[in-house]
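FYI, not all chains are in this one, though none of them got moved.
Read from first to last, the chains carry the letters A, B, C and D; within each, the first residue is number 1.
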Amino acid sequence: MVDSINVQPNSPKLSSEEESCLDYYYDNPEDLPGNLDLEPNALPPEITLIDYTENTVNQIKISNPEDCIPYLKSDSVSWIDMLGLGNKIAWQQMAKVFQIHPLIIGDIVNVPQRPKIIHDNNQIIIITWIVRINSDFEPFEKEQISIILGEKYLITVQEKPEDDCLKPVRERIKNNQGIIRKQKVDYLAYSLLDTIIDGFFPVLEEYGERIEKLENEIVFNPARHSMQKIYELRRELLTLRRAIWSLREAINILIRDGTNLISPDVLVYFRDCYEHTIQLRDIVETYRDLASDLMDIYLSSVSNKMNEVMKLLTVISSIFIPLTFIAGVYGMNFNPEVSPWNMPELNWRYGYPFCLLIMFITAVGLIYFFWQKGWFENLSITLKEDD
Amino acid sequence: MVDSINVQPNSPKLSSEEESCLDYYYDNPEDLPGNLDLEPNALPPEITLIDYTENTVNQIKISNPEDCIPYLKSDSVSWIDMLGLGNKIAWQQMAKVFQIHPLIIGDIVNVPQRPKIIHDNNQIIIITWIVRINSDFEPFEKEQISIILGEKYLITVQEKPEDDCLKPVRERIKNNQGIIRKQKVDYLAYSLLDTIIDGFFPVLEEYGERIEKLENEIVFNPARHSMQKIYELRRELLTLRRAIWSLREAINILIRDGTNLISPDVLVYFRDCYEHTIQLRDIVETYRDLASDLMDIYLSSVSNKMNEVMKLLTVISSIFIPLTFIAGVYGMNFNPEVSPWNMPELNWRYGYPFCLLIMFITAVGLIYFFWQKGWFENLSITLKEDD
Amino acid sequence: MVDSINVQPNSPKLSSEEESCLDYYYDNPEDLPGNLDLEPNALPPEITLIDYTENTVNQIKISNPEDCIPYLKSDSVSWIDMLGLGNKIAWQQMAKVFQIHPLIIGDIVNVPQRPKIIHDNNQIIIITWIVRINSDFEPFEKEQISIILGEKYLITVQEKPEDDCLKPVRERIKNNQGIIRKQKVDYLAYSLLDTIIDGFFPVLEEYGERIEKLENEIVFNPARHSMQKIYELRRELLTLRRAIWSLREAINILIRDGTNLISPDVLVYFRDCYEHTIQLRDIVETYRDLASDLMDIYLSSVSNKMNEVMKLLTVISSIFIPLTFIAGVYGMNFNPEVSPWNMPELNWRYGYPFCLLIMFITAVGLIYFFWQKGWFENLSITLKEDD
Amino acid sequence: MVDSINVQPNSPKLSSEEESCLDYYYDNPEDLPGNLDLEPNALPPEITLIDYTENTVNQIKISNPEDCIPYLKSDSVSWIDMLGLGNKIAWQQMAKVFQIHPLIIGDIVNVPQRPKIIHDNNQIIIITWIVRINSDFEPFEKEQISIILGEKYLITVQEKPEDDCLKPVRERIKNNQGIIRKQKVDYLAYSLLDTIIDGFFPVLEEYGERIEKLENEIVFNPARHSMQKIYELRRELLTLRRAIWSLREAINILIRDGTNLISPDVLVYFRDCYEHTIQLRDIVETYRDLASDLMDIYLSSVSNKMNEVMKLLTVISSIFIPLTFIAGVYGMNFNPEVSPWNMPELNWRYGYPFCLLIMFITAVGLIYFFWQKGWFENLSITLKEDD
């Protein structure tokens, strides 16, 4: 069905020598590249074939990719959905049936790859991530998903069999919702890509909420681990950002270069996907900027806290040190009996009350001084906020 | 009137198969995309039709978009002004009458979108934001407005019915001010876009004033919440900035690609709009830089404050600690009766005055030392500024 | 003389309909755009016509732009120099005589605009700023100047009539200095632009000196307001930078697009102007980087100052607190008469001198400890610098 | 075999004069450029020739490059592997046999060069680095490797003879693993480049681990030298980053310009190399961002530590200073015998216990105050973490 493969776009024609090189692979499909990261005794992947036209849907579990061949020959849309990366034998069969270039198989099974789109004269390969958040302040989970779009078939490969995130699309096909059954395989590719991209939005929303939580925590009660939380948030946003940038770039190339596998009016839908990735990029950039500002706020909060501590120390020291000095003076043992110049206050009738009065006036004066500077106000605020 | 729709520019011709795909929508207008964020029992939008030529103006409230059809056939300019996003039925009617692509309807009703301009062979769709500021230190309000420019008609959709910000243009048409009535529908589109863009300037001016207020607050009296205010200011500027960048980019594409719906001499006016968005971008970038500098000023203010507190503590401690030590020495109980070496000062005639003199000299010396270092100067400045 | 106007470059030909739209303006010159920021009862601008050839110079004050028409028809270079933005009537007359597009008039009178260059088939409009510095640590003053270059005439519009900064060029024409009288009107445009650009250099030099002054202030005596000064410096540099970037971009477009109004060997001179704007950009970027570094130096200076204060407090506290403790011990009232274990030192013959000796040794030991750590060195430096 | 050399691509033909200039070198191979950084009495490099076809492999140690000539004439792939940079005589011979331009020889022996790719009509020269990490917190080691790709031969030059990092490829040839023996010399070039690029990944992984270690160290126990470690990490990442950017750029040029020496289906493999360099770039950028964040965390950790120290000082001072003041008051020597106003407490029956009670209440009150503010909590955390 597919005679030759050529990953370099626009090459006019393959010379016979080049063809032989490529034929090599398809004649000897067991010669996959040596660097496949597959576990040697992994189970074969779970393969489901969904074959549909506007009026009919067939969903069959198949064990050998060669079972698909009869369906590929019909005019219906054939979606081969693989759960799990499978093992070497399965990929040797896949390579043979669908004529997949060994390097592409490498990209599919050696997870994780950067999101990318590879053009081929007869296939478009979309490799991207599905992201998901489980619980609070856990990093997001990611899973690689690969889509191979052929003329009448589409293959999806999901890394983790337990989470089937393409279910909504499968439901839509089964229940004939929307226009998916009225369209060709390129619209199916769009539907899958759109479902995947839409999965990024709740993850980013979660991060938006985390940033708001952190902001409240940092402004009102900066704890020691707040800084670490910001750091982790930024690290995860960094990862998300790189994924989104790659995805945006990949879809841009797909749209710009056009292709014989996507019809012009489905291309419009891909352009809509592109708009969504731009929106994702905008959100993630904004979050990164906000997280960066949070670091500054944290540092200023710590400085403010230290300032309050210093003020408390200064207030207490400034009030009691002069008082202690006065007490010290009248604790001196100069002998009042020797001369009238030696501490006559000690023998005054009101010496002690007078001394206490001086201390009191000193203390009140200092307290008034600090009150006027507004230091007590801040201290009480500090106290209240921490309650 | 409009036979087919093609969102992909420059596609020479639609094959029959493609057409059928698009026809699908217009034959079955109730098949809108499933992801419209419309409330199921929302009221229909309030639709006003303004139909004008150089000499005549008709303003009619209409309930069914199909009522517009007779006006569309005439040579006059027809402005269909929708207040509120309406409900699904209204959009099914709109899609049928004006042949609007379902994806575009999605962009119009799923608010908020990034500002953008979509080319179509028969329509230009401008989606942008109107911004407004209500009161001091409140974030700006934004509302999405969509403009659909056809050959002889123009549709505007405003998100929030209560704020009609297109009134000035409507007034100009009614009162035949300026040249708007002498021009075609493309000039009307420019007038609306210009009114919308001009709305950004007072918002940015408001932010400029906030930055100045904050600067005064931070330099002279940095409070604990100043940092948070800067943070919020930067967050809002970030949002404004992204809106302005998108808008600038969208208008740039509109001008660069040209189009059959805008005549060359009205394009000049759109270029003027473009210049305005560049000016907006410049202002918002400057404000972001200034807000970033404010953070540094705040941090330095906090450091300065702490410095003053430290100085006060040091001055008071340094003066009284040595004095207290002297008092402590003469508070020792060595027995002067045992030997003449044991604290003979206690029995001196002028022991106590002499001791006080030493304390006085010590204190004056230390005060002079700090005065020479200029510390008291700063303290009094601190005191004054805080009053 | 000029039949039609077309601001869109390269449009091959105006259709009759488009022409009529433009004709509208020139037939009804009182229909200027409504958003001109002119005071309604402003005085008419002061207009001077300088008409020269290699051998003759005429300088005439004119009151109505129509008086220029006879000079425009001759082969001489006609420079119409307007001082002040004038009033609406004057611009209606100007629009009629020189066929100026209403949007351009808007740009000229609605100051300030970003520097820009507008191409027109028959006119090049250069809008830029003249900058000037008056006194120390005042922001620079700016004035908008607009140059309209026609085939044989050149119009300049200066915002502020009091400062005539084009005097040097006028003098050169009057006195036949250099080659200006031997050249056409394009060389006159270059001379004016060059004079304007050269005006930026002394302003930037002034800022260079301010940065140096600030550096000295900050390193040796960081005052509270230094931070504010840096902030204001950066704010002004930001404004200058945006003006210079816009100017550079504008001249670049002028050179790249070429034009029928500038001959190739005068274009060389414009390229020289371009080089100057690049040099300006380099200087202003360097200054911004330096101002940014100054902020860091200020913060480190404040930290250093605090460090010195802390050291002083630590030295004084560390020396006197142990001494006070020793004095406190011998101030205790344990009764030596009860048992020989209770403070027998108090009754020793040399108890007091011995106690003083211990205090002296403790103090000297601590001073030696701090001296070895080099703390006194720093303190004396601090003292010296502050004198 | 190779008649003329021309490093400028696309020059249609060399004139006789130009040829003579180039002939000069090859006729006088001893005239190498004067600035070769070779030690005058260095040993000749160790040269190994591996000549293989699908069915045969020959591996010969050769001493004179001229010994290769017979192998070059056959259709087999000839890989000349030089260990060590060798001496001048060896390069004079190489230049003669393989017609290498003197400037290229300069690039090969004057290590280190930036990674780059030089096109030549008859040769592609790839100069890059091999990186390796030895032990913990040592900077990575780098070695320059140069690959000269001819029509049927390939020369590799390794800087340091002791580390032969091309062994895996050599093994694959010897053992006929994969498809390398079935392919031409361009696939050999790819295999080598791929091996080299793959060597970057473990180095980056090592840096990733170092960053994680540092993060733990900094968050929980920021030591004085942590900052220096971050600085050194950033310095090394800077070096790695520049190498990777250059490499990425070089491979991009190779792919974009195409060349007559690489067949289209091997170009696919080079594109895979390019993807790997992008992945490397992404990782190294992420690490640099993380290292930059670590600096902020370190600074905040230091601030936090200081905050704890200040709190401890404040707690202790605030509790004991008032107590000491109370003790000081009752240490005053006012004579209770003179009047009942002078310190009657001293003669009260429960004066002393009452005084101790007041002290106790004061202390408990203050401790409760600080406990309520949560200061003790932090102190104990600090204590625990440091254990």
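The criterion applied here is as follows: a contact is a pair of C-beta atoms (placed from the backbone, for glycine too) under 8 Å apart; a residue touches a chain by one contact, two chains touch by 3 or more.
Worth saying up front: this structure is predicted, and the values here are computed from it rather than measured.
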Total subunits of the complete complex, with 4 given? 5
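The rule is short, and it goes like this: only the chains that are shown with their structure count from here on.
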Listing by label each chain that touches subunit B and subunit D gives A
Across the interface between the identical copies subunit A and subunit D, with over half of residue numbers shared counting as same and under half as different, the residues used are different
What angle of turn lays subunit A on top of subunit C when you fit their CA atoms, given in steps of 5 degrees? 145
In whole angstrom, how far does the Cα centroid of subunit B sit from the Cα centroid of subunit C? 26
Just how far, in Å, is the C-alpha centre of subunit D from the one of subunit C? 42
Going by the contact rule already set, what residues in subunit B reach two or more other chains? 299, 303, 306, 310, 313, 317, 321, 324, 328, 331-333, 343
Sort the chain contact graph into one of these: line, ring, star, complete or other. line
Mind pulling up the subunit A residues that touch subunit B in the complex? 177-179, 182-183, 215, 219, 263-265, 267-269, 271-272, 275, 278-279, 282, 286, 289-290, 293-294, 296-297, 299-301, 303-304, 306-307, 310-311, 313-314, 317-318, 321-322, 324-325, 328-329, 331-335, 338-339, 341-343, 372-374, 378, 381
Subunit B to subunit A touching residues, read off their complex: 6-8, 11, 14, 17-18, 21-22, 24, 31, 33-34, 101, 103, 114, 116, 224, 227-228, 231, 234-235, 238-239, 242, 295, 298-299, 302-303, 305-306, 309-310, 312-313, 316-317, 320-321, 323-324, 327-328, 330-333, 336, 343, 345-353, 355, 359, 382-383, 386-387
